[in-house]
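What follows is a structure written as structure tokens; I'll ask about it next.
Heads up, this is only part of the complex; the chains shown haven't been moved.
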């Protein structure tokens, strides 16, 4: 695993794009998280200088109603036991995908019944392959590099609205990377701050109620060039403050497949960890203030056998 | 905050023991987690040498039925949206206190209606004070030192059963600390491995069904000496592989108050973070193997406004 092939050297995938299936063995359920080796984790931990912590999860209930209409918001009950000096609590209707989250490799496939590394729908449904517990047992930690799209766009003199469906292509990613002043390395985590999260946090309840019916957000462009760029960085993960990492709405036109909904490629073919609805604004402000865009990121996914997603449970330490 | 008073210098608490209320200000909701300063976090991160990660959460469903009979076990549903290439999931009946967890400072008080730093039941119930979100916003990370009780007892030639109610007093804690070969520092996390967790994991279903009706476990002795010892270490947290950190059953005799149920002191007066039902066996085995008992521990508590507890979401990195 010392050297991963470049995108152009990957074999063609049957429905378009290229395939990374089998690269980590036929039974692999980790995907690119495999690249988070002890050596890289140790190197990333050495990035901690001040010890300042930036928790990256939006508070529970902070995104409500759920942006995807088939999901819900959690309910919380505090329970007092008679005669005791204390409290317990209990949650219902907890949809990990409705808040700050990781998508497991079972969340979206390359195509129906074709999940990362050849897993089937039945494999996912029964929790045999690709589910979140594989990452939970392995651990997720590494070097994170923040890409601050709003600041990069401003520096480049370009208009930018964090709630508009701006496609972030290779050029825009490079602008932000240059602002960060660093290169990516294998096993890194890209933190893609689009400004959507901070925008959403400032919206009134009425707009939030209507938003699920007309969703749009900036995000990765629906192009093969973006897929190639991301693969060739060999990052393990991309986490964003939007709900889909990629620009929304997707292109459902069959001609755009599989890039029209990049999840098909990034999760289904690359085995990349996608993080969504993360809170990146405080970290972004800190990066702008001290001009240090890298940090040690630690996430502890929920150890849920058969789980499709997990709260992000992530913190960046600088 | 450079110098915390010793236990003997704390004022007497009205119902027995000594009180740390007010030490971090009248409005503090962090307790001893306050000691997890950036400087200490940075120093702890420097302990990472190999980059090996030890996730510390028992898998969901791994402790069932709930050991406390008033709690429950979570239910998990995998959801497939018609026409999609993917899955979502949803959880119900999630009791953080039934699995690997943190107790917030709202979980147990010094006495009914007397929670850490003077918070009332109403303050907890309405989520105004002491709830888990305070730690989630601050972050939890630091130097962890593992105390391996079974190995320390074995080395000392003492009998020890991980399911029996063995009281771990100052002498036993010292035995384990000496085995670890290190001292504690302010802001550290004590990981108290009693062997209960590994024992439980090996039990058949029938025994697990009966266990809630006759609970016992080793843990901290119900003595003021233990409280004094722990306070004087100025550790921020103690996490154990048992369900209560302290020996079980508690002593409900009023004469034993508040030490008969040490939660009253540790949480209610000291503001100490207690972690329960953590999975410490893999880490303990690693410590025994390489004779390195310290690690960098990172936990990301659930950012739940008003939450009483949280999954541990913890990982030790060596």
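The first chain written gets the first letter, and so on, giving A and B; residue counts start at 1 in each chain.
As a working rule, contacts are C-beta pairs under 8 Å (C-beta built on N, C-alpha and C of every residue); 3 or more make two chains touch, one makes a residue touch a chain.
Please read all numbers here as calculations on a predicted model, not as lab measurements.
**Student:** Once every copy is counted, not just the 2 shown, what does the total come to?
**Tutor:** Copies in the complete complex: 4.
Rule of thumb we're sticking to: only the chains that are shown with their structure count from here on.
**Student:** Tell me the rotation angle, 0 to 180 degrees, that brings the C-alpha atoms of chain A onto chain B, to the nearest 5.
**Tutor:** C-alpha superposition angle, chain A on chain B: 180 degrees.
**Student:** Let me have the rounded angstrom distance from the C-alpha centre of chain A over to the C-alpha centre of chain B, please.
**Tutor:** The separation of the two C-alpha centroids amounts to 30 Å.
**Student:** So in the complex, the part of chain A that touches chain B is made up of which residues?
**Tutor:** 37-46, 48-55, 57-61, 70-72, 76, 78-81, 84-97, 100, 106-112, 114, 121, 124-125, 133, 136-139, 141, 263-264, 268, 296, 298-300, 302-309, 311-315, 317
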